[in-house]
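Only a single protein chain was left out; the remaining protein chains are all shown in position.
Up next is chain A:
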């Protein structure tokens, strides 16, 4: 199990399981642990999953978060997969889920999550990070707090520096 880092850099225990997409023709298998399932499968079985606090979804970096418009807060947790750390689509997905679709529950980065991405993820609305297992979670807090200020607005602040300077 990867360490789950919170926004403040603390490490928490967590029992959420990312359920991979089943092979063609296979059914989704849930273990009983709180489960993150592929977004489209949740949408397809929404009637059955509705109201369950132990079922969330995960998005692939090419998935369109628009599919969850109006439904996001039915989910206790949404995870976005970063298949490679150099794939930056997840940052846009995070901002859209938060700023456009109003998701207020936990948003988690999963996949190739390294220490130096945490600062960007945090600003784009992610509040937990499944750090890749070979990385040192004790350094997460420092990596999340290198910057005390930023020029542009994002999910964390909607007031860009130019407005703070002239107000």
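Note that a contact is a pair of C-beta atoms (placed from the backbone, for glycine too) under 8 Å apart; a residue touches a chain by one contact, two chains touch by 3 or more; residues count from 1.
Following the convention adopted for this analysis, contacts and distances are computed from a predicted model.
Note on the omitted subunit: UniProt lists it as "Sulfite reductase (NADPH) hemoprotein beta-component", one of the names in "(2Fe-2S)-binding protein", "ABC transporter permease", "Sulfite reductase (NADPH) hemoprotein beta-component" or "Acyl-CoA dehydrogenase".
Where chain A meets the chain that is not shown, the touching residues are 85-89, 91-92, 95, 100, 114, 116, 119-124, 136, 142, 146-154, 158-163, 165-166.
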